[in-house]
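Complex shown without one protein chain; remaining protein chains in place.
Going in written order, the chains are labelled A and B, and every chain counts its residues from 1.
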Amino acid sequence: MNEKNRNINGVITPTEKANIFSNSLGFIKKNWIGFTLLASLYAIILVLEQVLPVSSMLFVVLKKGAIYALVAVSMNLCNGFTGLFSLGQAGFMLIGAYIYGIFTIPLEARAAVYQYFDGGIINFTVPVPVALIMAGLAAALFAYLIGLPVLRLKSDYLAIATLGFAEIIRAFFQWDKLGPVTNGSNLLRRFPVFSSTLYPFVVSSICITIIVLLINSSYGRAFKAIRDDEVAAEAMGINLAKHKQLSFTISSFFAGVGGALLAMYQTTVQAAPFKAAMTYEILLIVVIGGIGSVTGSVLSSFLFIACSEWWLRFLDSETYIGSFRIPLLASGFRKVVFSIIIMIIVLFYSQGIMGTNEISIDALLRFFKKLFRKGSKEEAT
Amino acid sequence: MAENILHTEKLTMQFGGVVALYNLTIDVNEGEIVALIGPNGAGKTTAFNCITGVYEPTYGSVSFCGQTIVSNHPQGKMKKLYLGEKGKEKLKRITPTPDRITKLGIARTFQNIRLFDSLTVFENVLVAKHMRAKQNVLTATLRLNWREEKRAVEESMALLEEQDLLQYKDDLASSLPYGLQRRLEISRALATEPKLLLLDEPAAGMNPQETQELAEFIVKIKNKYDLTVFMIEHHMDLVMQISDRIYVLDFGKLIAHGTPSEVQRNQRVIDAYLGVADDA
Partner (left out) sequence: MEFLNTNLPYILAGISVGGQYALIAIGYTMVYGILRLINFAHGDIFMVAGFAMVYLSATLPLYISIPLTIIITVLLGFAVERMAYKPLRTAPRMSIMISAIGVSYLLQNCAWYITSGLAKQYPTIPWISESISIGTATTKIVTVITPILTIVLVIALVILIKYTKIGMAMRAMAKDFETSQLMGVKINSVISFTFIIGSFLAAIGSLLYFTNYATVTPIAGAMPGLKAFVAAVFGGIGSIPGAVIGAFIIGICENIIRMFGWTTFSDAFTFALLIIILVAKPTGLFGEKSTDKV
């Protein structure tokens, strides 16, 4: 285009610096409504924490929902936006959770936690934010190594490789010989946790913002092109292996961070619960929300957690009205209901709540404007 | 004589026992419009796929601007199965992925249109700019590549404007009518900044009027972007009208080659292809 204005050496001149600055300012300006909404959401949470009792189920839903939102969005990046079928989410979360736990348990607590392993062999701690990033990096490293052989081929095998990996990593972390690091099959505990609901919200929203920025970038477009048609994407000069690898690794990074947050939420970590069923649940969330919709995933995370932890809990407990036992209600029934829901959605509503659409502020505004106009028109007639 | 831009040497593609392409040796010179014709199943698309790296040819090589970009010798099971001449010179194995070849400057369209259906018309073109931008995933996410991005957007807009597609910019590619989808696919190929454009049956499904427009369109873009065009086509009017030279394939083998009038007079071609078309 205009060769004169292009800086060939890639040196950033002062005017360009100003430009970059105004560019990021522009980003904030463009999205100020979003940022305002987010800020007010934080404020509401702070207020709620003052008003409601700490034990309120609402906080459980908000905390866990925020964490699952991050994990679901990260899964969506890989499965929904790039069309790779990865089933390793639980495994990557496990890695994140352990890395976080291992490197943040305070030195003075180690003797007690690692009581069967002489206090363990790691004798330093890192600050919490560093540990969160390490958690992500460790998960990403594993993803990279799995992706290296698998993503060069037809991506069919990714599903089975990741599922297998997730099963095996669990056994690996519980292995006795690794006890000095992972505490074997014993709990990791006494690492720093969060008390405020705001914490997972802030971390999640930062991570999700980054994912959204990625999805809307040039790379995100390339991912979607791969999802739509691999052959055509390659013909457009997109290196399939590289881009699949990027998407899968980045997705796993955020799954790792999500795992670390989950560890903080649970206050303890053990390998056993990070089963395939956990991955299936996250997949369920993504499908309900709409494969290829970030806002869909976020919405459906809160919905799913609210149902499973709160609203539909009653399905799991035997209930009597007088001496009449309500049929079906018993331990495990809730999950049966969930699995039926997922089948119904997959077979009849494959778009989920949102399809590939997003709730954007513009769309909301337009919607309200229309509503308003309609209202005023009706008044006029 | 203009520079040679594309040369294939004894290109052979065998699927199991089916030899789809046999010893294809062709030349395309810079600035030409060359057509590849032949009955259905003759191996034309297979030839394109071998040139663009979608298939690994079983034997033979392809060079582009004098540089060997693809070359292969029977590998694995094909060593035994190979139906071509035995004891030929052993070729080095060069089998790049299609994206590498696109980067070198060969762009293509597909016989059955392959657009990115969930992307808009604009994004379909923009995707093609991705590979040329100097960026990495970090700078792209943080928008530090905004200069590149701005340029890509401007260039894509300009391209859409030239192709009269600007008004459909924000429509989903899949929602365009068939003719426009064809045009979008060509525009998208142009966006990769190619030197050589391969068109696979660009006029398929078009009426005579649309075909005529397409002929003009191809000549126009060829001149405008300094392209060399190599195309597969069934519409003889189109082929005869705009191509400088024609290669004729039948059952994977080259049966004739020359200027349109030479090919038209060639008896083998008439038997194999034009004769059939006349009967129909």
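Here is the rule we use: a residue touches a chain if its C-beta (ideal position, glycine included) is under 8 Å from a C-beta of that chain, and two chains touch if they have at least 3 such contacts.
What you see is a predicted model; the values in this text were computed from it and never measured.
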item	value
Touching residue (missing chain; options A:W175, A:Y199 or A:Y265)	A:W175
Candidate in contact with the missing chain, chosen from A:I45, A:A161 or A:L240	A:A161
In chain A, positions touching the absent partner	79, 83, 85, 87, 146, 149-150, 153, 156-157, 159-161, 163-165, 167-168, 171-172, 175-176, 231, 275-277, 280, 283-284, 287, 291, 330-333, 335-336, 338-340, 342-343, 346-347, 350
Residues of chain B (touch criterion as defined above) contacting the omitted chain	15-16, 45, 49, 54-56, 76-77, 110
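Keep this in mind: only the chains that are shown with their structure count from here on.
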item	value
Separation of mean Cα positions, chain B and chain A [Å, integer]	41
Parts of chain B lying in touch with chain A, wherever the complex brings them together	52-54, 97-100, 102-103, 107-108, 110, 114-119, 123, 126-135, 137, 140-149, 151-152, 154-155, 188-189, 192
Touching residues (chain side chain A, partner chain B) in the complex	1, 6-7, 10, 16, 19-20, 23-24, 27, 210, 213-214, 217-219, 221-222, 224-225, 227-229, 231-241, 246, 250, 292, 356
